[in-house]
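Left out: one protein chain. Kept in place: all the others.
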Amino acid sequence: MCAMIDNLKLVSLKGKEKTLIKVGDVEIGKDFVLIAGPCTIETEDQMLQTALEVKRSGANILRGGAFKPRTSPYEFQGLGLEGLKILNKVGRKIGLPVVSEILDTKDVALAVEYLDILQIGARNMQNYSLLKEVGRIGKPVLLKRGMFSTFSEWLNCAEYILNEGNPNVILCERGIRSFETYTRNTLDLSAVPVMKELTHLPIIVDPSHGTGKSALVTSMSLAAVAAGADGLMIEVHYRPETALSDKEQSLNPKEFAELSGKVKKLKDFMQRL
Amino acid sequence: MCAMIDNLKLVSLKGKEKTLIKVGDVEIGKDFVLIAGPCTIETEDQMLQTALEVKRSGANILRGGAFKPRTSPYEFQGLGLEGLKILNKVGRKIGLPVVSEILDTKDVALAVEYLDILQIGARNMQNYSLLKEVGRIGKPVLLKRGMFSTFSEWLNCAEYILNEGNPNVILCERGIRSFETYTRNTLDLSAVPVMKELTHLPIIVDPSHGTGKSALVTSMSLAAVAAGADGLMIEVHYRPETALSDKEQSLNPKEFAELSGKVKKLKDFMQRL
Amino acid sequence: MCAMIDNLKLVSLKGKEKTLIKVGDVEIGKDFVLIAGPCTIETEDQMLQTALEVKRSGANILRGGAFKPRTSPYEFQGLGLEGLKILNKVGRKIGLPVVSEILDTKDVALAVEYLDILQIGARNMQNYSLLKEVGRIGKPVLLKRGMFSTFSEWLNCAEYILNEGNPNVILCERGIRSFETYTRNTLDLSAVPVMKELTHLPIIVDPSHGTGKSALVTSMSLAAVAAGADGLMIEVHYRPETALSDKEQSLNPKEFAELSGKVKKLKDFMQRL
Partner (left out) sequence: MCAMIDNLKLVSLKGKEKTLIKVGDVEIGKDFVLIAGPCTIETEDQMLQTALEVKRSGANILRGGAFKPRTSPYEFQGLGLEGLKILNKVGRKIGLPVVSEILDTKDVALAVEYLDILQIGARNMQNYSLLKEVGRIGKPVLLKRGMFSTFSEWLNCAEYILNEGNPNVILCERGIRSFETYTRNTLDLSAVPVMKELTHLPIIVDPSHGTGKSALVTSMSLAAVAAGADGLMIEVHYRPETALSDKEQSLNPKEFAELSGKVKKLKDFMQRL
């Protein structure tokens, strides 16, 4: 292990302070960050209604997908640039920073104008061209773990970004692929203490993709907090039953409000423990 | 899923009360159960010293391995029946019930004399002869999830035991095998809320085998409690550096005392949350 | 790797001759062995009809399951000892040696009377009590690779058997569990050249369980032969559509005859290549 991390001079914890990343009112790595919003940006109204709900319940960053990596070419691919504009507009209106996934090096320059954090998704974790591209921008990057990626490979991908000059990387565990099919993925919460051991970068958890089932999201969110996570990323839709994607794993506003309340109380408790 | 559990008429939650299993002073499924002790029973002194420590720190059941399933035939295979006798003697001396793993149908009849709970290990989860054998005894069974087993297969194995007439099964998540090698296994904490959803049987977590690293055990124990686990099983050795097996994942008494303290405070907090 | 195999003084290839195991007219390890028969022994008639067919098409060992490891306790568990008797009777009648799986140490002594080869199945590969028990008998053992077992673990299990005094172990690759669900398992044919590199024990392949689909069995059988396998184990039923288990992966007599013809021609060709 030491060998593994020794090559990673930039992301390695050794002799470094914990990375703190200021986004809006939150200092990620110090303050607990709660990112919430729909899987896919569908309309301005859907986005705004959902955003108002998650803000009211304590989310401090808004998420929404504009460029969607979909298994089939015949599934809705997202609104693209138009989606980023909606997200940006809604975020400014309600006063929340925004994060969205980027799939293509060509889109990075434009996306930077509309986003506060750029997300690299699980399928693109080892898209090294994209990593280098977001390594050259001045905005933070949320780097999801690939569904087939070891801790070592994940940290190497973070090193790619830091090596280009961008120190502001947030790691996000979102479940790995295993033989178990009852859950969509197998959420590997050991990633949280492992990353605390190895790197100074903040680590958050996405239990929505990690489980694929809304009924499991709250339990796994609480578990992530108890494991020491710096934050959570939760899929919320103001009307999940109408969502264009991921409706099985999206919380409705009421469920999210309950989750948020419990998570914040637990986080406070953990800090005193 | 419904289809999956519909065949499991005995373990299925549907229309049943949660199973409570009285062992010593603890009612598993209602009271939080903390099982602790060494991987392997080495000597009466080692067992007693460790037992005194874990009892002082709040463990309510004592564990220790007598029949050891070892990868190589040249590794220490455990003290066998002699080990069970030591475990039984130490348990009675300090007043804690005891649990140990059984590997062979031939040993069940004798083991029942010395143990309060019989454990079926991960490698034997689908040893159906053994499942049927422990289904015919009057003592509770702790059934570990196989390292390659789905939730459905695991519940079917519990059904084998209940179907023979023994209703007292405790499920134990201990990590599954994935491509990740930094941790010994990938601890699948989603097993906790999933089992709550599907069955009335209590579910506990073994973060020692689940991570294989003592430095990760406390974080994952807290995560398990936050996810709703009914208990924990922790490897503790009074001098881990001298342990005959699993020394990398065993806690020393001081570490266990800290873990126990935190776990109990967290459990209390969770009940009020 | 060298480290891995260095501990395995008995199964390691180093300085040893290839193991040849005489069963009936076949010398396994030298002659190509074709094991065939139904998943489950259902009736004497079913067994006899199937046996006549596979013998006519060139099978040199007959298989049939008496003790069936079934996922659910409510599935047919096999005829048990009665099945072994049928298998033995049919085998003697048509002049083929017989192999069947044993699940329990208690059954080994009796099974030895009825079988020419005892099989340890994938779920029991690490049932060390059973390995030791079959290590003490005078009949060959067919050891299937566990569905989540590494080459190293598999060879260690063979070492358990040899270490008890039984040198006649036949390894059988039958597919490992992966994330792919289109095939029942992922048949890892690299096991063939790897085992040739590491051990003197013969290695055969079971493409029936390895794929779970009859339409894939012939292609994978030919691939196994080209990779250098010492034999094949094929599920055949005289009327697959009526089979009590594994009907999707069983060949009918005509399909098996075609497979057998092709396999033998390919084997001859490979020996000249």
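By letter and in written order, the chains are A, B and C; residue numbering begins at 1 in each of them.
Here is the rule we use: contacts are C-beta pairs under 8 Å (C-beta built on N, C-alpha and C of every residue); 3 or more make two chains touch, one makes a residue touch a chain.
This one's a predicted model, so the numbers in the text were calculated from it and none came from an experiment.
Undergrad: Hey, which of C:21, C:34, C:98 or C:224 is the one touching the hidden chain?
TA: Going through C:21, C:34, C:98 or C:224 one by one, C:224 is the residue touching the chain not shown.
Undergrad: Check each of C:59, C:189 or C:232 against the chain that is not shown and name the one that touches it.
TA: Checking each option in C:59, C:189 or C:232, the one touching the absent chain turns out to be C:189.
Undergrad: Would you indicate which residue among A:70, A:93, A:136 or A:254 is in contact with the undisplayed chain?
TA: The missing chain is touched by A:70.
Undergrad: Just checking the interface: what residues of subunit B touch the absent partner chain?
TA: Touch set of subunit B with respect to the missing chain: 177-179, 181.
Undergrad: Considering the whole complex, not just the chains shown, which residues of subunit C touch the missing one?
TA: Considering the whole complex, subunit C reaches the absent chain at 1, 4, 148, 150-152, 176, 178-183, 186-190, 192-194, 197, 210-211, 215-216, 219-220, 222-228, 262, 265-266, 269-270, 273.
Undergrad: Tell me where the left-out chain touches subunit A, residue by residue.
TA: Residues 7-8, 69-74, 77, 103-106, 123-124, 126-130, 146-148, 152-153, 156, 159-160, 163, 177 of subunit A touch the chain absent from view.
One rule holds in what follows: only the chains that are shown with their structure count from here on.
Undergrad: Please state whether the interface between subunit A and subunit B is built from the same residues or different ones, using more than half shared residue numbers as the mark of same.
TA: same
Undergrad: Approximately how many whole Å separate the CA-defined centres of subunit A and subunit C?
TA: A distance of 48 Å separates the two centres.
Undergrad: So the centre of each chain is just the mean of its C-alpha atoms; given that, what is the distance between subunit A and subunit B in Å?
TA: 34
Undergrad: Which positions in subunit C are in touch with at least two other chains?
TA: 177
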